[in-house]
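One protein chain is absent from this view; the other protein chains keep their places.
Chain naming follows the written order as A and B, and within any one chain the residues start at number 1.
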């Protein structure tokens, strides 16, 4: 196995309780002792139900929140304590695509401005040619650069979000539920786009999702979380064909199968 | 619950301490020297020293602040012998001009201000909570336009202007209400209310404008909410649904109301001036113009304390209306 690009080592994250007029809430152990490696160019799917800690873990990896315990290594460097310039360097190499393309783009900025943001932050060239290349790489046209987010459909907005993530030419992208807010007919477009970009650019991908069906086609490896712990991880074929953990199996069993011949409810009578 | 209130009270005390320090330093480092004002003109240097000693302003500001705090809890006595002036706890300071403790002054003015504040707040809540939801129900039609236009007009109108217009119209032109002065509730409840009608309306209407706009928007949110749609889906008639929507409006309104009431109780400067009512606002203005720093610091702190207590009360009331706040 090659040297991992991103390595989460025994990561834990606890949220402290909050005081209210009527007592204080309990501390929440969102992530407990999770270790996960992602190799360069590899796609790992982080799967779990709500409250499993998958989103918190991705935020720890992105350094959007700090781990309570454990280390995060990026390309061999401990980034857990990075500040200032070091953190900026990490942000250039590791970018993010958010779930909701409706709230994650500033409605008062043109697409061009949204895309130049990260370029400016890192002092990278941001001439027209760069922007044209960026926007076409996600399947949009250069003339879209002068428009505002509300002029686009959900799928197109998510393309803009992906273009923004690509702007600094990162080595890895973390995508948090990248298609769950999109229409079914658009999901495949966006998943295929992510897969193509990964193949062209040798990107490593961490796709966070609650839907095992969605990540089936794109992931090399799958990691399953439950209640803050990693219950199983392995190559995609093995997880889907022969899950070891009973929780993984129950998740797979619960996914609706788009084939009426295999359902448990009786079929309607035919003539 | 009890432990929460205790904790909040401790925090509130600390905040008040900090505020008192800031207010104290701010006013006492200002250009006006209360001792010089007190000393009169001409003022001999020896006399000035005496006055300063008497007022306690010969010590440094920090020690003065500590004296002030001590006064709050155990009271203090200025000077000695026949001239001595006692200010019993809680001593919010002493007005040498009026030879009275600020606590007494505030206490004597409180009925006026409280009458103004409670009545005005009641009017504003009544008018705002009637017109706001009404405007929301008639969204886009003339009642809505009227309420929105009217509230915009009122928000932009200064209290003194509205007060003066009211006096001109109802006092002098129509001659239906008295235009100034205050009659104690205990003397004559009728006269008390009669004298307050106009100022209540002024304070009430100006604040009602904010409530109406806020309540309208909240009501629109409520009316568009899924839970009211779901309620209609069970077969509830529109009347029932609107009643439920109004309840949803009360929760955020409470916050606004609690803070507004605290603000009003700390004195309405313009309204009191316009209607020649000697409340706390009037006391503060008098203190400022006569360089009576005791009054200025005392009333400022009194206002701050009210706001903090108001905040605490709002949080507790909020919890009893909204079950989601109750259990973290």
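Definition applied: a contact is a pair of C-beta atoms (placed from the backbone, for glycine too) under 8 Å apart; a residue touches a chain by one contact, two chains touch by 3 or more.
In the analysis below, contacts and distances are computed from a predicted model.
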item	value
Missing subunit (named according to UniProt) among the choices "ABC transporter ATP-binding protein", "NADH-quinone oxidoreductase subunit D", "Xanthine dehydrogenase" or "Subtilase family protein"	"ABC transporter ATP-binding protein"
Contact with the hidden chain (one of A:121, A:136 or A:192)	A:192
From A:88, A:129, A:244 or A:263, residue that would touch the chain that is not displayed	A:263
Options A:78, A:183 or A:242, residue touching the unrepresented chain	A:183
Where the missing chain touches subunit B, by residue	225-238, 244, 247-248, 251, 321-324, 327
Residues of subunit A (touch criterion as defined above) contacting the omitted chain	49-50, 153-156, 183-189, 191-192, 195, 210-214, 216-217, 236-237, 240, 250-260, 263-265, 267-271
